[in-house]
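Note that one protein chain is taken out, while the other chains of the complex remain in position.
Order of writing sets the chain letters: A, B and C. Residues in each chain are counted from 1.
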Amino acid sequence: MSHNSIGHLFRVTTWGESHGPAIGCVVDGCPPGIALTEADLQVWLEKRKPGQSRFVTQRREPDTAKILSGVFEGVTTGTPISVMIENEDQRSKDYGDIAERFRPGHADYAYFAKYGVRDYRGGGRSSARETACRVAAGAIARKVLGEAIAIRAAVVQIGPHRIDRSRFDWSETENNPFWAPDAAIVPVWEQFLDETRKAGSSTGAVVEVEAQGVPPGWGAPIYGKLDAELAGALMSINAVKGVEIGAGFEAAQLSGEDNADEMRMGPDGPEFLSNRAGGVLGGISTGQPVVARLAFKPTSSILTPRKSIDRAGNEIEVMTKGRHDPCVGIRGAPVAEAMMACVLADAYLRHRAQTGGGAFQPGRDSRS
Amino acid sequence: MSHNSIGHLFRVTTWGESHGPAIGCVVDGCPPGIALTEADLQVWLEKRKPGQSRFVTQRREPDTAKILSGVFEGVTTGTPISVMIENEDQRSKDYGDIAERFRPGHADYAYFAKYGVRDYRGGGRSSARETACRVAAGAIARKVLGEAIAIRAAVVQIGPHRIDRSRFDWSETENNPFWAPDAAIVPVWEQFLDETRKAGSSTGAVVEVEAQGVPPGWGAPIYGKLDAELAGALMSINAVKGVEIGAGFEAAQLSGEDNADEMRMGPDGPEFLSNRAGGVLGGISTGQPVVARLAFKPTSSILTPRKSIDRAGNEIEVMTKGRHDPCVGIRGAPVAEAMMACVLADAYLRHRAQTGGGAFQPGRDSRS
Amino acid sequence: MSHNSIGHLFRVTTWGESHGPAIGCVVDGCPPGIALTEADLQVWLEKRKPGQSRFVTQRREPDTAKILSGVFEGVTTGTPISVMIENEDQRSKDYGDIAERFRPGHADYAYFAKYGVRDYRGGGRSSARETACRVAAGAIARKVLGEAIAIRAAVVQIGPHRIDRSRFDWSETENNPFWAPDAAIVPVWEQFLDETRKAGSSTGAVVEVEAQGVPPGWGAPIYGKLDAELAGALMSINAVKGVEIGAGFEAAQLSGEDNADEMRMGPDGPEFLSNRAGGVLGGISTGQPVVARLAFKPTSSILTPRKSIDRAGNEIEVMTKGRHDPCVGIRGAPVAEAMMACVLADAYLRHRAQTGGGAFQPGRDSRS
Partner (left out) sequence: MSHNSIGHLFRVTTWGESHGPAIGCVVDGCPPGIALTEADLQVWLEKRKPGQSRFVTQRREPDTAKILSGVFEGVTTGTPISVMIENEDQRSKDYGDIAERFRPGHADYAYFAKYGVRDYRGGGRSSARETACRVAAGAIARKVLGEAIAIRAAVVQIGPHRIDRSRFDWSETENNPFWAPDAAIVPVWEQFLDETRKAGSSTGAVVEVEAQGVPPGWGAPIYGKLDAELAGALMSINAVKGVEIGAGFEAAQLSGEDNADEMRMGPDGPEFLSNRAGGVLGGISTGQPVVARLAFKPTSSILTPRKSIDRAGNEIEVMTKGRHDPCVGIRGAPVAEAMMACVLADAYLRHRAQTGGGAFQPGRDSRS
């Protein structure tokens, strides 16, 4: 049991604070013989990197990942892969005034109550900077999964503004700084976020993440369900307050007929006529795309003064200066992809362990 | 790692199939010296028991829990507590026709694809009957938590019909067969469910579960977050497709000012002026009530014929007779309570392990 | 983390006390589709069963294992296999006098110090009765491993009397009540144990356990080493005080030349010219037989009075009547086999998870 690890067989442990010398992760259990370079990590870290548009934090971090172990002559060796990312732009002076103060909506008070001590610089361990390690681990997970599995995320809501799902186009996500799959929403979000930022406020978002190509059979009853693992992994991302799979909360108002995805036989095996299940039934993948959505709360660091207390128990007002994402959900999209990748890599190895891998197909396979 | 276990220090392993001789759980790690009898389990099992109104399945199970180990002379000994519940009303004849058929919305196909073999009787391992074990374990968890922590659940939505939150009254949940906290919704749901049942259909629901009295400091960064553990545990309940904490998905459209709960000092320590966080910040409890909501999909067993395939790959129509809950979410309320209890008992022991227990209080405690 | 579980992917949890209604185990992670009946368990339980000769305890237990879940129509389904063994011959009256007394060499005082409460009847949870569950789980593990892997144990020392290794003959172990592989030692042990029993004393033993047919590649660095897992599993058996692999403690006085097993190419791949390593190098199996030895201390229940204290802190004399094994190591042989089987089944699944299974062979396989 480890508070800072995730996964069972594809096991990721992260460490580091926002303003310490470095952050990093150790990935244990990676299969051997997989081609892996630092560039394979960097491509995904670039997606999460701060400072890429006016809509995200202006902290400047190169986020250069170094692989310190577990890779030899370009391939994984099956031993732990240690990845380190040095912190470079650590303007600690920005944060000195919060050493004794609990910022509303942040983990400051909770950490103090639990530990009695905390690294207050930039949120320390509770900073979203930790998510760079998730992205690095996710990059390795993608290599484990191989190219047959495609994982991608889109932002589908910012504040009250949702995309029009009839215009959903994955290719659009690369064309705007929001990972928006609907070109028409982009100017709406631009204007909304500019207003939000000027008002010294912040806003929340909803991200949708999808994995295509997941074969049937991954996951397991009862507490090792694929959707349960996914829910835990996604909820562990900073600022996430809700997770849903497939139809999600919408399923509560569906009828049994509308909810249960019907099946037919296609040329390559079973096919489903809809995907309300989000690719998971009984905790096990069905072969349909695995679909999850996650809700991010608004960034808690805002310029508007808010009531709080300090460590001495004094009542104070807190106003958070510094460089912050007005909508942390935007940079959450690559992080959600990374968590999906890590959970799937783990499920893949667990499935292979118990069954040898593969899936039984109706009309073709039989135990008897 | 175990697919059928949950918790780290308060560790619950469940076993059994719907139509096998029995189901049960083993609870390891329970503190010693806690008074515990079979009656302590039975009181909660009664809440989940089938056949208590016309709105739930008519399967008749006494659900009598026997404690086989770990309790001596009325108190827990610190060794594993084994609980067994015999299956009595196993009308296997109801299920014979589904041996070769994959019921839409059920785990049938996914289990086949993974394992190549499955106990098809009543859904086997994927049956919601397993949740009786969760409730038994949850009853033990409540004993570990003690009376200062109160856990309760309410159904807040059935199909499209939501309660009026201004009428939310926990005491009402005992007065109707729906755990509804709003007396005015009861006739609406009665009529809706009667219609649903007569139509051979089913419907979903949303359950809200809350724990009061949780002290600050429980939970831990980063992958051991209290809300992440809770999300995984609640998502693992049969038919659940979404989980949210505090403001949940609503948080996506809040502003930073509205979302971040302000703090003041009260007579007994810090107080929050709102609870959008649902009692958890940075993965650690704040002392506020821990609040989660979970969405149940409609029961997949319906009388209306649906397209599917069978094990031989033939295209078929499936119509599920037998005794089923038209709205499985109703009986999900006591199960949600049980999972909340188990997650909290685990968090309590984990917190005690790392810190010795207790919490630091502003103005009173200091490391330096 | 669970105190009463062992294994990672082939995960065994046991429960129950010596004089409770039953004992049992839950085996999670077993691959599906393996033929398994209660008779498959019984054959091994018979080997461990008490009362089979005058050299072991006269407690009469049929030790009938019932499978309550996880097996359907004769094959494993991949879901948890719950096994229950009812306690029948529970002469609690034999034990009433030890409720308040700490028997020297037993766990009585340690359990009291830890828990403040204990089931004192027959040692409660610390009774060697728990090892029946290990044997049941081991029987399932053998099915997972298949017939290519043969696991067997022999007693190689009782008290000061060691076998003559030049006469080592596995087939002899079935011909005497001691699992002795050396026919000539049998009368020596008979006389020694008769004297020991008549003197109201007891004696220790050394058991050797071997697995043939283990392919190369099982196990893993660094803390998941096959020999480390084996050491933990064997040391967890009641009364075991030492474990060694291959040459073991003897290796301390060997020279590097004598210790390192040389290699040659045989017709089917690499061959070793000796097996000082006991089949494990760097924590990974080499394809040679995996060999371990474990030392059992003498039974602590003896008729000779010994100094002790009671729960109230009084100084007392303790003399343990009742039915006991004069040499618990004898019945330890089938238990050692079971632990070897469980550890190997787990290593097999872990290896399959990370690598897909199989092994690379010099001169045949290449990554490049």
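We adopt the following convention: a residue touches a chain if its C-beta (ideal position, glycine included) is under 8 Å from a C-beta of that chain, and two chains touch if they have at least 3 such contacts.
Please read all numbers here as calculations on a predicted model, not as lab measurements.
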item: Per the touch definition above, residue among C:Thr76, C:Gln157 or C:Asn176 touching the missing chain; value: C:Gln157
item: Full-complex contact with the absent chain, from B:Gly78, B:Gly116, B:Gly159 or B:Pro216; value: B:Gly78
item: Interface with the unshown chain - residue positions in chain C; value: 1-6, 8-9, 14, 102-107, 109-117, 125-126, 130, 157-160, 196, 201-206, 216-225, 227-236, 241-257, 259-265, 270, 273, 276-278, 280-287, 295-302, 304, 306-315, 329, 350-351, 355, 359-367
item: Touching residues on chain A - with respect to the absent chain; value: 1-5, 8-9, 11, 13-17, 20-24, 26, 28-29, 32-33, 66, 68-70, 72-73, 75, 77-82, 84, 114-119, 124-125
item: Touch residues of chain B, complete complex, unshown partner; value: 1, 9, 29-33, 75, 78-79, 220-221, 349-350, 352-357, 367
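By definition in this document, only the chains that are shown with their structure count from here on.
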item: Separation of chain B from chain C, taking each centre as the mean of its C-alpha atoms, in whole Å; value: 38
item: Centre distance in Å when chain A and chain B are each reduced to the mean of their C-alpha atoms; value: 25
item: Multi-partner residues of chain A (at least 2 other chains); value: 1, 9, 220-221, 350, 355, 367
